[in-house]
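Missing here is one protein chain; the remaining ones are kept as they sit in the complex.
Letters A and B name the chains as they come in the text, with residue numbers starting at 1 for each one.
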Amino acid sequence: MSLTLFYYLSITAIYILMSWALYLPYRVGQLHFMSVANMAISAYFAAIMAVNFSLPFGIVLIAGTIIGGIIGYIVSIAIGDAPCFSVVIVGFTFIYLINTIVENMEYLGGSMGIFNIPKVLKHSDSNRAFLLIIIYILVLFTGILINRFEKSKYGRAAFTINANKNIALSSGINIKKMGMLLQTWSSSIGGMCGVMYAFIMRSISPDNFTFNIVGVCVTMLFVGGINTMWGPLIAAPLLWGFPLILPEKLQSWKIVLYGIFLILILLIKPEGLITREWIKKIKNKYKRVIEPL
Amino acid sequence: MEVLAAQIVNGLSLGSVYVLLVTAFNLLLLVAMIIHYSFPVIVVFSMYISWFVMNLSGSIWLGIFSAVLSAVILNVITAPIFQHIMKKRGEVDINATMVASMGMGMIITDILSHVFNQGFPIAFPDKLTGNDKAPLIKAGLITVSQGQIIILLSSVIFVIILFWLLFKTRTGRAFRAIAEDPHEAKLVGIPLMKTGFKSYAITGLLGGVTSVLMAVLLGSASAGLGDNLGHKVLAVSIIAGLGNLTGGLVVGLLLGIFEAIIQGYFAGSWSNTVSFLVMLVIVLAKPKGLFGSNI
Partner (left out) sequence: MEKNESILKIRNLSLYHNKIKALDNINLEVKKGELLVLVGANGAGKTSLMETILGSNVPQHGEILFKENEIKGKSVDYIVRNGIYLVPEDKGVFSSMTVLDNLLLGAHNNRKDVPLKLETVYDFFPVLFDRQKQIAGTLSGGERRMLAIARALMSSPEIILIDEPSIGLAPIIVNNIFEIIKKLNNEGYTIILSEQNIYKALKIAQRGCVLETGKIVKYGCSKELLNDEAVKNAYLGV
């Protein structure tokens, strides 16, 4: 497998997961960027564990996810039901905080970062195949979980909170608990992505976890469609893929293009490419095809 | 003790720049009803423009003029984008405006890091910053430069002008009416879009002035500065309580002084870590702000 294809497939998967991590708290109207900070924390955790302590991949993955969840949970105790922009600022501050800490610590490689994260499997090709399988299993698993959540009574509760907080309160929905659940979930997805990112790229530096990642994930979420989980699934491969077919000169302008897409979609079709109605239509059509059989 | 006093003096000028940025941000929030997260990015863009013009023409005044002009123009031409987004949604969807602003920030920051000076930080000439001159006042560790005086004075003047405009003029009255209740303001016959437009122009002007003051204060700029300031301005605004103008003045000034004091006691970039930590603790403890929000 070529390196380009491997990176394309694996980074796309990571962006799908990261966009979902933003999508979940947005169900209750919060832009929660903690997942990016958690991605950085868990990536560094994974790198240190693999390089200095040679812990096996499976344990690191599970531990990284749990660390993300724990940090997310602790933070969510304070901001589970906070207004959207307080949540935003907590996320950003965490990202900057992690960045400055990493840059100042020799142990974490400073601004140079950590290299030589070991392969999981010895052979290069089988290592790549293994990582791809793992990350797409994670995508599938997370997707099914989110889908289940949306259809459950909790999903409806989240929808109510987003639509009208007062109605949600008076119908006995615990807004804070719902916010905490979604924020914790989002952070643990961030942690999971961090570990995978470290093993996929095999070198990490503070530059990997900056405001840019937030921008890219937000673009994928909003261009894909903020009201459905299918949005990122479609938008991530498209948005991550299309710069690759552009002429090389234009490729370095990727972020500018993302910004333009983001503003255009907000201007033209604020609900994103894929809407709930569209999903419903597809489902109905699908039913009609299936039924005569 | 002397370190403390010296750093407080230094912090005043930094704080007054924050105050200008936060006030402009709050004004946009109250009147135009947008969270313009990337407003400081526009300010940094104007710094780059003024640097470019200064290098090209060699004239300081032309540079200052072009900075103010570019901030006003950029702010005014982005106004229709925000207004369209708000119209489309029917009601004020403030999250969408924040995301649009982030998009703008991404575009501008990336352009800055590609086009100007091959992406390297820019340095302003000594003629502007006054770094080549001896400080005006020197008493032990405490030094006050000409630039610091200029920054402090112009910030005070501009804040006074702004508050005069808000509380003593017809436009300001309309601003406050919209800030309190947009629907009611519309029924009274205040044109929301037109008045909002005025607020973009005024904040653009304020941003342009701030960009010049920042050039004097910092003496240099890099593409990442905008995001950094965007984060700080939003943080100050939230800690003070979103849309709380006087709260923004207090917290902005305090942040400047606080950062300067920390720089006096902690080595290099650890000072940033400390100030981020403090910010985080305050926001986590009081997510709705210290002085109450107007939104």
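The rule we apply is simple: a residue touches a chain if its C-beta (ideal position, glycine included) is under 8 Å from a C-beta of that chain, and two chains touch if they have at least 3 such contacts.
In this text, all values refer to a predicted model and were calculated from it rather than measured experimentally.
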Here the chain that is not shown touches B
Given B:Glu2, B:Asp126 or B:Asp181, the correct residue touching the omitted chain is B:Asp181
Those residues of subunit B that touch the unshown chain are 170, 173-174, 176-177, 180-181, 184-191, 194
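The definition used in the following text is that only the chains that are shown with their structure count from here on.
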Separation of the C-alpha centres, subunit A versus subunit B, in whole Å, is 31
In their shared complex, subunit A is touched by residues of subunit B numbered 35, 81, 84-85, 88-89, 93-96, 98-100, 102-107, 109-111, 114, 227-228, 231, 234-235, 238, 242, 268-270, 272-273, 276-277, 279-280, 283-285, 287-288, 293
Seen from subunit A, its contact residues with subunit B in the complex are 29, 31, 75, 78-79, 82-90, 92-94, 96-97, 100-101, 103-104, 211-212, 214-215, 218-219, 222, 252-253, 255-256, 258-260, 262-263, 266-267, 270
